[in-house]
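Input: one structure, supplied below.
The other protein chains are all here in position, but one chain of the complex has been omitted.
Let's turn to subunit A:
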Amino acid sequence: MLNKYPLWKSLMVVFILIFGAIYALPNIYGEDPAVQISGKRGLDVTASTLDAVKQQLDGANIGYRSAALENGQILIRFSNYENQQNARDSLVKGLGDEYSVALNLTPATPEWLANIGAVPMKLGLDLSGGVHFLMEVDMKTAMERAQTNMIDTFRAKLREEKIRYKRVSESGTGVEVVLRNIDDLEQAESILKRVDPGYVFVDNEDKLSLKVTMSEQKIKETRENAISQNITIIRNRVNELGVAEPLVQRQGQKHIVVELPGVQDTAKAKEILGATATLSFHMVDQENDLMSAVNGRVPPGSFVVYDQDNRPVLLKKRSILQGEHIVGANSGRDQQTQQPAVYVDLDAAGGDKMSRGTKGNVGKPMATVFIESVATGEKNPDGSLKFDKQLEVISVATIQSRLGRSFQITGQPNPAAAHNLALLLRAGALIAPIAIVEERTVGPSLGAENVQLGLQAILWGFALVLAFMMFYYRKFGVVANLALAANLILIVGVMSLIPGATLTLPGMAGIVLTVGMAVDANVLIFERIREELREGKSVQQSIHHGYDAAFSTIFDANITTLIAAIILFAVGTGPIKGFAVTLSIGIITSMFTSIIGTRAVVNAIWGGKKLDKLSI
């Protein structure tokens, strides 16, 4: 018998290898320093912006390699880091704060490769440098707010329908509505039942009260909303930070992952991401004595808040307006006084509330209270994080006229503070506060160092295995080595091809491990061929039987390792996932190269002729 592959099979092997090699190719071209410009607050970057940018750079005499408008962003490539830095500084000044200008590294992939979708592997933060945050949404507060909202809605509805009620208050996780007589109760029930199908009415026959709770569906919805609103808001904040390729992603029930590659000023990033801020507007209580309130006799319906300079202010508890109605905020200067000011825009409902609340209060002082939610580091009994509300009066201003949908707040000490406040307000009012529960920051130099170390480990491991295999199996060893090299190329190719795959340092370790374990299949096959030869079978029979007999063993052995890798992928996060990815890909590609790949070569060299001896 002779061992021959049909032509199509050999061609398939060659085709797959070329395909893998082409998609692995972009990884050797490196990266260009670049600047990326995008519009803030939904502002689009247009061709005219591109012209302005080009003019600006030419005017400042900064050389660039290319400038293009892609996917609503401008990308300018430079040949060195100095030009990149200069260009950034110049553009930040020239374009103003309506645009976000971010430093970036862009793959220097040649056009013909980019056109067929070949891109380099995505590097994890431990290799590229940057910040990784895991944030936890405070679900307890989200539920409390939903409850408060329920109370407000019921009160408004009852008032609207002119049904007199004793009280509407919270009771457990639900709301209790107490009415004056049976008629009112029946009427109220039929009206309130139409408010929201997510509210469940609990029968409460003997009393003049209605007990309402939220349905499972409604609770779930509220939690989902809290997460998705936070994700939207964090996306906005991240955009404000000017990061080139940020990642904001949900993880599990109440966590959000934020990854900011290349961010150096982590302190600022954390301050902006970690603080949830909202505003609340209250009338100053002028009827009661401030001093006695500070001394502990706080009149009911009022509360004491301190301002930046620690001076107390007595405020009415009922707020005129809360932060969730804010749709926009910008910083600037007051036209008359030149004081730093924040211009606030409200939605329609907010405008109505504001106008109703200020109508009868012209000439009286109104306070703007800044509420910041900060994680205390302590935990609730159920293990979730405890959040603390920090209140601060940021301005007390006399209402000059009835306010509407846009107004300004003054009282910030400097333009930077006004800018920061505007940024936080613009990012919106959160349903639920959020805290950073995990951070991993890798400096850019450590990232580059990790790449170097990982590459070295791969190359050394590769070289050692190549040397051993050649020494031990001679010509067959060379075949196995070819398969090993092909396997490395395929791993890189597949990693580049899969959009979600990220290379991390443990991922590189996974490649190293794969290099060591991939030869196992060939060792199994070659040892089998030796055994068959020893048993006195002919050369061709030994080759044939060696491959056949080893196959099921290789298959079983690899499947089990794959099971371990997939479980690792399912439960692991970040870098560990990277390890699982390279390990799984490596197992699959190595089965291809070391069984089908080597067989093609072995058949081509030894398979087609009559041999009496085989040196293996």
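By our rule, contacts are C-beta pairs under 8 Å (C-beta built on N, C-alpha and C of every residue); 3 or more make two chains touch, one makes a residue touch a chain; residues count from 1.
Heads up, the rule we're going with is that contacts and distances are computed from a predicted model.
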item	value
Omitted chain (choose from "Acyl-CoA dehydrogenase", "Protein-export membrane protein SecF", "Sarcosine oxidase subunit delta" or "Polynucleotide kinase-phosphatase") - UniProt protein name	"Protein-export membrane protein SecF"
Selected residue (touches chain absent from view) among A:Ser48, A:Asn115 or A:Ser552	A:Ser552
Of A:Leu464, A:Ile498 or A:Ile605, the one touching the omitted chain in the full complex	A:Leu464
Those residues of subunit A which, in the complete complex, touch the missing chain	126, 134, 136, 266-267, 270-271, 274, 374-379, 383-385, 388, 435-443, 445-446, 449-450, 453-454, 456-458, 460-462, 464-465, 468-469, 471-472, 474, 505-506, 508-510, 512-513, 515-517, 519-520, 523-524, 527, 530-531, 545, 548-549, 551-553, 555-565, 567-568, 570-572, 575-576, 579-580, 583
